[in-house]
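Here the complex is missing one protein chain, while the rest keep their positions.
Note that the chains are named A and B in the order they appear, and that numbering of residues resets to 1 at the start of each chain.
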Amino acid sequence: MRYEARLQELGLTLPPAPKPAGVYRPLIVVGHMAYLSGHGPLLPDGSLLVGCVGREVDQAAGYAAARQTGLAMLATLRRGLGSLDRVERVVKVFGMVNSVAEFTQQPAVINGCSELFAEVFGSENGVGARSAIGVVSLPGGMTVEIEAVFELRVTGAAAAG
Amino acid sequence: MRYEARLQELGLTLPPAPKPAGVYRPLIVVGHMAYLSGHGPLLPDGSLLVGCVGREVDQAAGYAAARQTGLAMLATLRRGLGSLDRVERVVKVFGMVNSVAEFTQQPAVINGCSELFAEVFGSENGVGARSAIGVVSLPGGMTVEIEAVFELRVTGAAAAG
Partner (left out) sequence: MRYEARLQELGLTLPPAPKPAGVYRPLIVVGHMAYLSGHGPLLPDGSLLVGCVGREVDQAAGYAAARQTGLAMLATLRRGLGSLDRVERVVKVFGMVNSVAEFTQQPAVINGCSELFAEVFGSENGVGARSAIGVVSLPGGMTVEIEAVFELRVTGAAAAG
């Protein structure tokens, strides 16, 4: 289909798909639903964007971290599914922002990921349900952690399976 | 069916269905499952109940905020589904309470939403799985944020679709 082509058209490069940092899998598929583990803002060199929004980093850095996290999620989807073209739609995004108590713009931060998904999958299929919250600490001190549920396309083979 | 009638019987008025505060949809339906985005305690005038439990507001205010959030979730369900009567049951509620570290009665706060759902959908279908946690910050400083998954009734048309 179209999402791999769209990614290329946008000039986006995915980081290497992240390896699990614990006893879990990055992606589990049950029927036509794909469950993505919590992802972080993984850079091509394997490091993570770190820092608490409102203490070490600002809102713009949080937004950039959320977008980078979205790219890592796409890398996991591509590796696990073979191609982004198997995606039907974004169902749900859960975005957790490493925040001080005084920072309350978590939706604007998580938009970094959500706008990426809307660019790649379109304004209909790329925009799902969402929650955005502030949390006191994230693994390795990373700035955001985002998990998601995607619906997959029902192919002829899968429908018959 | 019965849930719209029950709402009227209880004398409950729903606030206007909330508009998204970011790049997401309030409700996504996949098959017979409805995923609700994180909702806040939206008042009829469009403002939110704000304040951290244990700092600016107390447990009773938290409970009231959770109930108000539940009403906003019902408003989203009605607008998205056409009628609350399309609901089969509450599957899962995830309740996040804006809390200081010393406040540990999150279940009593989130009961404000859960008791509303039990009143409207009944003690069997209105009571689902649930988690309740304390978080350091929520969007706009609101007191609670709650997301949920509902199962929808399988109608003749949907079953054939």
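Definition applied: a residue touches a chain if its C-beta (ideal position, glycine included) is under 8 Å from a C-beta of that chain, and two chains touch if they have at least 3 such contacts.
Values in this document were obtained by computation on a predicted structure and should not be read as measured data.
A.B. asks: Which one, B:Ser83, B:Ser131 or B:Thr155, makes contact with the chain that was left out?
C.D. replies: B:Ser131
A.B. asks: Any idea which of A:Ser37, A:Gln68 or A:Asn111 touches the chain not displayed?
C.D. replies: Checking the options A:Ser37, A:Gln68 or A:Asn111, the one contacting the hidden chain is A:Ser37.
A.B. asks: In the whole complex, not just what's shown, which of A:Ala5, A:Ile28 or A:Val154 touches the removed chain?
C.D. replies: Checking the options A:Ala5, A:Ile28 or A:Val154, the one contacting the hidden chain is A:Ile28.
A.B. asks: What does the interface between chain B and the hidden chain look like in terms of residue numbers?
C.D. replies: 33, 89, 91-94, 97, 99-108, 110-111, 114-115, 118, 127-136, 149, 151
A.B. asks: For the chain that got dropped from the picture, name the residues of chain A it touches.
C.D. replies: 21-28, 30, 35-38, 52, 94, 96, 135-141, 145, 147
By definition in this document, only the chains that are shown with their structure count from here on.
A.B. asks: Which angle of rotation, from 0 to 180°, maps the CA atoms of chain A onto the equivalent atoms of chain B, to the nearest 5?
C.D. replies: It is a rotation of 120 degrees, to the nearest 5.
A.B. asks: Which whole number of Å gives the spacing of the CA centres of chain A and chain B?
C.D. replies: 25
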